[in-house]
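Excluded from the complex is one protein chain; the other protein chains are retained at their positions.
== chain A ==
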Amino acid sequence: MSAIDPAISASAVDDGIQYVTVTVGEQLFGIPIARVRDVFVVGGLTPVPLAPPEVRGLVNLRGRVVTAVCMRRRLGLPARERTVGTVMAVGLEQGDESFGLIVDGVGEVLRVPADTREPRPPHLDGRWASLASHIHRLHDRLLVVLDVDAVLSFDGDGGGG
């Protein structure tokens, strides 16, 4: 339940952007650190009958009720075969509401140089394309940067959030 300290790599001097990296399936995603409230282990999930499939349930996070959103379902990926160990979530806020984005794993905080930024490839799957704001070329792989508001905008929102 430890919050990631934004100061971790603040010593770097370049004007790169910091991302909390998460993995979903084989893919590495980045979430702008400014949007991340905390990272926590999901325990005691209360499912919500009739809810949109993306909502896995509600979690009590230190007295706050957090809506757990499944990143796999959001991306249209199949559920994980078997949940090994703990379920990790990235705490996000939108308006005055708290969400927890359930991911397969949470990695380090990366500071990415701005010049590695690329627009998202035009042939990206429609669903992915709507969730990615852009991508970054890392030396060995690609980092897909998530548009947090797009991720949190799905059915049941009414206003399209």
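Here is the rule we use: contacts are C-beta pairs under 8 Å (C-beta built on N, C-alpha and C of every residue); 3 or more make two chains touch, one makes a residue touch a chain; residues count from 1.
Assume contacts and distances are computed from a predicted model.
Undergrad: Between "Putative tricarboxylic transport membrane protein", "Chemotaxis protein CheA", "NADH dehydrogenase" or "Heme ABC transporter permease", choose the name on the UniProt record of the chain that's been left out.
TA: Per the UniProt record, the undisplayed chain of the complex is "Chemotaxis protein CheA".
Undergrad: Of the residues A:62, A:123 or A:139, I need the one that contacts the missing chain.
TA: Candidates A:62, A:123 or A:139; residue touching the omitted chain: A:62.
Undergrad: Provide the residue numbers of chain A that touch the chain removed from this figure.
TA: 44, 46-52, 54-55, 57-60, 62-65, 67, 69, 95, 97, 99, 152, 154, 156-159, 161
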